[in-house]
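For subunit A:
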Amino acid sequence: MNAFVADKALAPAGEPESAEREVLLRVDNVSLAFGGVKAITDISFDIRKGEIRAIIGPNGAGKTSMLNVINGFYHPQQGTITWQGKVRRKMKPYEAASRGIARTFQNVALFKGMTTLDNIMSGRSLKMHRNFFWQLLWRGPAEREEIEHRKKVEDIIDFLEIQAIRKTPVGRLPYGLQKRVELGRALAMEPDLLLLDEPMAGMNLEEKEDMSRFIIDVNQEFGTTIALIEHDMGVVMDLSDRVVVLDYGKKIADGPPEEVQASQAVIDAYLGVSH
Partner candidate 1 sequence: QDSNYVPLLTYRTGPYAGSGIHIANGMHDYLKMLNERDGGIGGVKLALEECETGYDAQKGVECYEATKGKGALVYNPYSTGITLQLIPKAGVDKIPVLSMGYGLSAAADGTTFPWIFNVPDTYWDGASVVIKYIGEQEGGLENLKGKKIGYIFLDAGYGREPIPLLEQLAEKYGFELLQYPVPGAEMQNQSSQWLNVRRDRPDYMVMWGWGAMNPTAIKEAVKIRYPMDKFIGVWWSAGDDDAAAGGQDAKGYKALNFSGVGREFGALDDIQKHVIDAGLSTTDPETIGGTLYNRGVLNSVIIAEGIRTAQELTGKKAITGEDMRLGLEALNLDEARLKELGLEGFAHPMKVTCEDHAGGHPVFIQEWDGQEWQQASGWIEPMTDVVRPLLEAAAKEYAEKNAPWPERTEPCPN
Partner candidate 2 sequence: MFYREAGQFKTSYKSDQALFPILQDRIGMIAILLIAFVLVPAFANDFFLTSIMIPFLVFSLAAIGLNVLTGYCGQLSLGTGAFMGVGAYAAYKLTSIFPDANVIVMVLVSGVFSAAIGAVFGLPSLRIKGLYLAVTTLAAQFFLEWCFIRIPWLYNYNASGAIEVPHREMLGVVITGAEATPIARYFAVLSITALIAYLMANVLRGRFGRSWMMIRDMDIAAELMGIRPLRTKLMAFAVSSYICGVAGAMMVFFWLSAAEPSSFNIRLSFQILFMVILGGLGSLGGAFMGAAFIWILPVFLKFIPGIMGFNVAAETVQHATFMIVGALIIFFLIAEPHGFARLWQIAKQKLRVWPFPY
């Protein structure tokens, strides 16, 4: 559909059912507590390659904490995390990033003093290598590298339709656009696993639709596995392949959206009657 997406191998043609796909990340018996507060209690689930995995649950259920555990920002007291078949030791967030896990944040965590373009370029940090002396000179290799990556970033900008704000400092952007830039920044990392924490909070319908479109495109044409936290059930139901439901640190359901939606435990804990 555009250069950026076409650039990478497309998802396998005859999509196998998500349950049969290879496991990309497995969380086994993870528990995490802060002092007396148990944020996560003995949770296990997996994320398979190429799927959109939703994580839902009431406020304070431990969803964000779960993402933090996955990308190394929190270290669980118990349990293991297996990434691409290998059990992962305790690791630093930047190591997670270099192994292909990117994310967006619940409270937008853009680099406020930088422009949209620079923010997205920053996603490419791990992929740029010219050393300091080339940077000093600029002309030559450093510049070439910069331009090469700039092209990739421009593709993302086109894809997300944010050309107009390319040179705007992100601090001044309205919330919805900030979320979009944040997605762009995560995409620029070309991750294997993309963690999205409430990407559509504070958006109106139209923007949610746009965002959904982007997520689906990224997932389908780019083959990126996505873990998604969202409170809008419409979005969760429509987009996700499988849903895991947390409630105050415990897992109360796990399965395809329809199944989860019908589960009484989920309705009681989270959805409420009207849904």
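Quick note on selection: all candidates are chains of the complex that A comes from, given by their letters.
Keep this in mind: a contact is a pair of C-beta atoms (placed from the backbone, for glycine too) under 8 Å apart; a residue touches a chain by one contact, two chains touch by 3 or more; residues count from 1.
This one's a predicted model, so the numbers in the text were calculated from it and none came from an experiment.
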Complex member in contact with subunit A (any copy), out of 1 or 2: 2
Residue numbers on subunit A that touch candidate 2, as the complex places them: 71, 73, 92-94, 96-98, 102-103, 105, 109-114, 118, 121-123, 125-126, 128, 130, 132, 135-138, 142-143, 146-147, 150-151, 154, 185, 189
